[in-house]
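With one protein chain withheld, the remaining protein chains of the complex are depicted in position.
Showing chain A:
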Amino acid sequence: MSTENTEPTPAARLFASDLSVVNVGLALFDADIAAQGAQVSTLDWTPPGGGNADAVRALDALERAGVAERIEAANAEAVERVMAARPMLVGFDRALDVVPGMTPTTILHSGPPIAWEDMNGPMKGAVTGAIVFEGLAKDLEEAAEVAASGRITFKPCHEADSVGSMAGVTSASMYVHIVRNETHGNTAFTNLSEQMAKILRMGANDQSVIDRLVWMRDVFGPMLKEAVEFTGPVDLRLLLSQALHMGDECHNRNGAGTLLLFQALAPGLLRSSFTTEQKKEVFDFVASSDYFSGPTWMAMAKAALDAANGVADSTVVTTMARNGVEFGIRVAGLPGQWFTGPAQRVVGPMFAGYKPEDSGLDIGDSAITETYGFGGFAMSAAPAIVALVGGTVADAMGYTRDMGEITTARNPNVTIPALDFQGIPTGIDVRKVIDTGILPVINTAIAHREAGIGMIGAGITHPPAEAFTKAATALAAALA
């Protein structure tokens, strides 16, 4: 005896179920549907590419059959590289000795390329401070002349395997982290946290700032270098993962990460050749700000993301970086090209005495953290700082969920407890950003718009949609 066992059709299933509507576009239908007792969820919908016709045209080209499959495969490969990367902190050293292409007159800066005369206040402040620090000028005034003279080689950190927070200004004798990606063999660099608020990277450049840089060059950096020689390489992805479990998002909140990193380095610091007094200075300095490990996570992310550069056909973003004037992105499938748009305002709480109009525009390479999948993308790991986004813990969860919509994968190595240990959203896909109209969210600090002052607040910002439209257009031209 045979029994008929046919699967009900989708129509039959619909008729037999409670209606549950996804409402797209007209909110006025929402109330009518709800009033009839049906489930309805109205989307917070935005047109693809912010309604930009070029963006939609590019997207259509990238979605064509044949092209789409190639991109899918390439993106899977790119994101696999990022997730498989194992960045290890292998040492600290002077930039001149380790950063590729560094010369005594090279100054690295954050973001896409920019000429001296186009730099904003904080970056000019940092550049002139660095020139004084390097002994290339006797004072800030002369430093400005040197900067304008053409004798200085300006270059984005990103084009020297480096990243730099805020102004990102890195000169020859500054000490840098050396982070080696054990899986793929590439290396990334970033300078050391200056802690505090009135610091070079934020555009401050008075004698106290220079004095601190000198101490960092002579004591802090060398002691860190010796420390890692004793401890051996430190597995940064492991520490990052632990820090997220402890409530950091490792861009604007670094309390746990700093404790973990310091815990790893402390035995080496103690065994270093410096005096007890100097060791105490270093311990106090690390304790003075949770930001100590902030740059470390940036270099970690850079080392991982660089492994995806050059994966042909991939639309995965490998760089998001700002120079205070422009926001630039780079894409795995189009290595070496920058796609830019204007740097945006950062919105968030400010230190007393400062107003939003005092803010410099979004600046720094630190969005490399969001590019990897933490920072603003992992907001739900750091409920303690939801005030930064002006909201609630539920809002924080929403940020991570939204970022899931524009990324390629969930990184199983770095997870978020509050989301049932879901991995962080990894591999921003230019196509998805255009398609959903959702822009990456970036947690960041706010520098005063004028040179010499420093940090005045923190908050969130987004890249300009324009950068993604340009990238999509170039990808469409190259791939489709």
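We take it that contacts are C-beta pairs under 8 Å (C-beta built on N, C-alpha and C of every residue); 3 or more make two chains touch, one makes a residue touch a chain; residues count from 1.
The working rule: contacts and distances are computed from a predicted model.
The UniProt record for the undisplayed chain lists the protein name "Acyl-CoA synthetase FdrA", from the options "Acyl-CoA synthetase FdrA", "Class III cytochrome C domain-containing protein", "Molybdopterin synthase sulfur carrier subunit" or "ABC transporter permease". Considering the full assembly, A:T392 is the residue among A:T103, A:T275 or A:T392 that touches the omitted chain. Mapped onto chain A, contacts with the missing chain fall at residues 9-15, 17-26, 28-29, 32-33, 35-39, 41-48, 56, 195-198, 252-253, 288-289, 348-353, 384-385, 387-388, 390, 392, 394, 397-398, 401-402, 404-405, 435-438, 457-458.
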